[in-house]
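Removed: one protein chain of the complex. Kept in place: all other protein chains.
Entry: subunit A
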C-alpha cells in the first residue's frame, strides 16, 4: 500500500515483452511488494512528552483506534511517587490486504515531576533493550522469524504554551537523536492562532538548529518525480514541526461527520489542513515515510548501537582477558570459554598476518634499494 503508487508507474508494460533487452526484473519491486504484503509489516512508534498533551488522543486519531479506553488517569498525589514508566500496546491493523503490526510505546510520567533530572533514562534504556534484543537475534542461529521491535520513530510532543524549546525538551531530543528518529510535534495546536503557530514553528526550527539537535529529516524526493509531488514534498518539509490536534469525538461540520472538537466559538476539524497539520503528519508517518523511518532505524541508529557495542566488548577484552559482555557473538553452549578461545585464535591469526605483512613490506623495501 505504501509503495504502491510510486512503483506502479515503473511496472513492465505488456507490449514490451518482445524486445530483446527486456529481461523482466523490473517487476522485482512488485514481487517484493507482494511478498511483504503476505508477510506483513512491523512498526513501533514511541510517543513522549508530559501528561496532558494529547498523545493518546493523537495516536487514536492517527490509527483510528481506541488504545486507551480503560486508562485510569492518576491524580497529582498519586503521581508524586511515580517514576517514568514505559508501556506498550500492540494492535494488528489490516487495510486492503496489508497487515500492520503496530506497537505504540508510551512514556507516562515523563517530565511530570518537580525534579525531572534524567527522566529520559527509562526511555533510552528501553530503546537500547530493543536494539540489544535485535542484535542477539541477528547474531543467532534461527534468523527466519526475527521480530523487529526496535523503535522506528519517536513523536516528541512540545507544549504549545511556551515560547520555544524548554530545557527538558532540548535535553531529551539531544539524548535521543542518536538512538531513534525524533519527530517533534506542537501539541494541542488549537490553542494557537495561525500567526502564533507560524512564529512558534520558526522559533522552534531556529532553536533546534542552534542547539545542534538532529531531528528526522525527510529524504529529498527523486529528481524524476513530477512537479506536483515535489511541491507536496516541499510543503511538507516547510511546515515542520507539525502543529497537531487530535480527537476521539466525531462532530458535525459543514454537513459532514468528522473527527473534531466542538468549541463555543467554532468547530476544529482534525483532518482539515487549514486547521492543523494532522493530515501532513499522517501522510508522512504512514503513507510516505514509514518505510524510510524503518530503514534509517536499521541503517543508522541500529548500526551505531551495534558498532558501539562491539567496540565496548573489544575494549573490555583487551583490558582484561574475560569477556564480560552479555552479548555473545556466537551463541555457543558455554559462551564465555568457547568464545574466548575463538577470539584468541583469531587474534593470533591476525597477529601472524600482521607479521607476514611486515616481512613482505620489508622485503619489498629491500628490493627497491
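In this text, a contact is a pair of C-beta atoms (placed from the backbone, for glycine too) under 8 Å apart; a residue touches a chain by one contact, two chains touch by 3 or more; residues count from 1.
Please note the rule applied: contacts and distances are computed from a predicted model.
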Checklist entry - Which of "Small ribosomal subunit protein uS2m", "Myotubularin related protein 11", "NEDD8-activating enzyme E1 regulatory subunit" or "Neuronal-specific septin-3" is the UniProt protein name of the chain not shown? => result "Neuronal-specific septin-3"
Item to check | Options A:152, A:179, A:261 or A:280, residue touching the unrepresented chain | outcome: A:261
Checklist entry - For the chain left off this view, which of A:35, A:143, A:163 or A:257 is in contact with it? => result A:163
Checklist entry - Which residue among A:30, A:51, A:65 or A:232 touches the omitted chain? => result A:51
Checklist entry - Contacts of subunit A with the missing chain: which residues? => result 50-53, 73-77, 79-80, 112-117, 119, 159-163, 166-168, 171, 188, 190-194, 261-269, 274-275
